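Pasting in a structure now, in structure tokens, and then I'll have a few things to ask.
Removed from the display is one protein chain of the complex; every other protein chain stays in position.
Showing subunit A:
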């Protein structure tokens, strides 16, 4: 039975000419796992919001949505609320109540269920999701992953038949995200709940998806089972669309003679595929080669991508010496003897789970929080010895949420206001403004309200605000959050352009793929101190979970290859060598 029948839907936001959705027709049957992918602004979110009537966006809409054969508009409200569940992107903003227990009960209370039913459903759900330990906690004590699980649980308590999710793992660390997606997979398999999910984290989702829809400018450009979509996209030669495919599949597709029906999706399949190809190509010869990869072969691609300034090697920009930090007297130490250094001219990536203290560390480094013990030195001089104005000018700090930076009505006013605080000559102000506007391509949005532009543009605007001061050290907190693969590439390009001379960047991120491709050195924050830092490729070689999918596939053969480009180059060299 079809859950949704969507016929020829076109939707236009008010005061816009270009429709956000254009002629979309789609049938979703019961028990399907539908993955929506595509760049930001391609209409995924708009589409997913149309599947639930309560959150239809304002605008002009044509076409029809049938749910179980009944037009969505005519569905009884009680049924609509309980059968179609929705989880949003921001874990914090969708929570209504103060404690976990209250939040779980919220939906059921709204629908007027008697207390006995609420208690029983809660009991079941809490043990299914393993939430017993934090049932009585207040919401703000939870980590991001826990919050998102809570949001899922409070929707599941209404016993939905369809689950809609809009980038639910965008703000979670890789391990928490995997856990979350596994719960979804389980629900889909065990309860036959129909899942429709829009995501950027595609590596994990392609194997689960029974159908993949690739959105492009408000239309569904490719749709079908995962392998078919991959083959179609690859065959079409569409460069932008290719970035949405799982890296394992892309790696296999780069192999000269490929078979479409056996495209690997998971690490396991990737390994099997590799073994098979190798077997076909004469295992005897490459056994010797694979055990000792020549460093010359994989050097060019890593070198090309890695962002690196041109500074005398090993000059130190920032030094952190056994820093201890706790927020309150009785709270645990988030930073516990944390020591490391950032060199001049490098992009250093710092990973770690949700709540490991990454953001806190950045705040300490930018002197927004004072450590209880230990010292931070910038350019060999302790932060406390710098003049406040000078220190602020030298350290640029970009917080996670760009909205924190917006206190004017247009982007132009924001930039002007920032410049006016910098004690610069008029000519210099003008020069810097122009530089930023061209670097970040802000020209078209200069007169827009910062709340009206897309997430990627907001991120760029905030970054431009920080960089206007021309800092030497840039501290970035999750800069790739919510960006699609294309935007990430753009961001890397921008950072690469900016990172010249002796400037340095320290970035904290969950984004393993981004760090593996672009960081000069990488490290991990665990248990309050920094482990590492090491050259990125050797860092990721040693990791088991915090590493790229490609590395997990290729680790046994070529341990030094961590990015997709590395492996693809290696492949090609290997193919040439064997033919």
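To be clear about the criterion, contacts are C-beta pairs under 8 Å (C-beta built on N, C-alpha and C of every residue); 3 or more make two chains touch, one makes a residue touch a chain; residues count from 1.
Assume contacts and distances are computed from a predicted model.
Per its UniProt record, the hidden chain corresponds to "Energy-coupling factor transporter transmembrane protein EcfT" from the list "Carrier domain-containing protein", "LrgB family protein", "Energy-coupling factor transporter transmembrane protein EcfT" or "ABC-2 type transport system permease protein".
From the set A:27, A:74, A:92 or A:124, the residue in touch with the chain omitted from the display is A:92, counting the whole complex.
Here one chain is not drawn; of A:66, A:125 or A:158, the residue touching it is A:158. Taking the complete complex into account, A:118 is the one of A:2, A:66, A:118 or A:191 that touches the chain left out. Residues of subunit A that touch the chain left out of the display are 52, 54-55, 77-78, 81-82, 84-86, 88, 90, 92-99, 101-102, 104-115, 118-119, 122, 136-140, 151, 154-155, 158, 363, 366, 368-369, 388-389, 392-393, 395-397, 399, 401, 403-407, 418, 421-422, 451, 465-466, 469.
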